[in-house]
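Working notes, structure below.
Only one protein chain is missing from this complex, and each of the others stays in its spot.
Now for subunit A:
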Amino acid sequence: MSAELIGAVYIFAAILFIFGLKLLSSPATAVRGNLISSFAMLVAVLVTLASNEIIDYRWIAVAAVAGAIVGAVAARRVAMTGMPEMVALFNGSGGIASLLVGWAALYMSDSSHISTVVATPESPAVSAFTMITILISILIGGVTFSGSLVAWGKLSETISSAAVSLPGQRFLSLFNLVALIACSVLVFVQPAWTLPLVIAVIVLSLILGVMAVIPIGGADMPVVISLLNSYSGLAACAAGLAIDNSILIVAGSLVGAAGIILTNIMCKAMNRSLSNVLFSGFAATTQAT
C-alpha cells in the first residue's frame, strides 16, 4: 500500500480514536467508546502491516502473537480488585515499547550494522531533530516503565506501600537529572560515543522513574498511574516524531493531554492538588526530620 493511502487510513483511525476517547468519558457510551478505540487500533495495525515498507513478517508475527497472548491471559485472569495494578503493568509495557522504538530509530536511518551508526561529527547518522526526539522518547518511556513497575509493586504490596524516602533523595534526584542532561548533550558533542551514552540515558531514566514514584504513598497510586499513563502517551508521541509517523504523534499526544486532565480530575476528587500528591513523600520527610 502506498504511503499516501496509509496516511489517509491513519487519519480515519485518528478520528475513531478521538470519538472513542470522547465516548469513554460518559457512562452510557463507555463500552461503545472502548470498542471504537480498539477498532481504530486494529485498523492502524493492519494498514501498517500492509505497507510497502514492511518486507519481513516473521519477527512481527512471533512477537505480536506472544504479546497478544500474554496481554489477553493477564487481562482475563486478573481479579477485579487487582485491576489498577494490572493497568500499571500494561502502562509500563507501553512505556518500554516506546523506549525501544525510540532506540531502534537510531538504527533505522541506515541499513547497515550498528558500527556505522556511530557517524562522524560531519555527518551524523540521524538529524539533530530526530536525535532529540529519540532521547525524549527514551527518557519518558524509561520513566514510565520503571515508575509503573514501582506503582504496581506498591499496589500489590510486593514492595512496601508506604511513602519510602531514601536518604539524600532530593540530592540523588537532582544528580540524576544533571547526569541525564549531561549525557544527552554529550551525544551531540561526541557522536562517536552514541551507543554508550544512549545506554546511560536509558539506565538513568529507569532510575529516575523509580525515584519519582518511591516517595509516594500507596493510597495515591491511582493518581500516579494516571499521570504515568499520560507520560506513556507522550513517549509514544516522541517515538512518533523520531520515526516520522503521524498516527503515533496524534494518538500519543491525545493520550498525553487527556491523561493530564484526567489526573487533575482524579486529584480534585481526592481533594488534593497534583503537586501535593507528587511531593507527598518529600513533605513527609521534612515533617519527620
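A few notes on this one:
Convention: contacts are C-beta pairs under 8 Å (C-beta built on N, C-alpha and C of every residue); 3 or more make two chains touch, one makes a residue touch a chain; residues count from 1.
Here, contacts and distances are computed from a predicted model.
The complex includes a chain that is not drawn, and of the options "Acyl--CoA ligase", "(2Fe-2S)-binding protein", "proton-translocating NAD(P)(+) transhydrogenase" or "Nitrile hydratase accessory protein" the UniProt name matching it is "proton-translocating NAD(P)(+) transhydrogenase". The residue touching the chain not shown here, chosen from A:M131, A:V150 or A:L254, is A:L254.
Residues 17-18, 20-22, 24-27, 30-31, 33-35, 37-38, 41, 44-45, 48-49, 51, 53-57, 59-60, 62-64, 66-68, 70-72, 74-76, 78, 80, 83-84, 86-87, 89-91, 93-94, 96-98, 100-101, 103-108, 110-114, 117, 127, 129, 222, 225-226, 229, 232-233, 235-237, 239-241, 243-262, 265-266, 269 of subunit A touch the missing chain (whole complex, contact as defined above).
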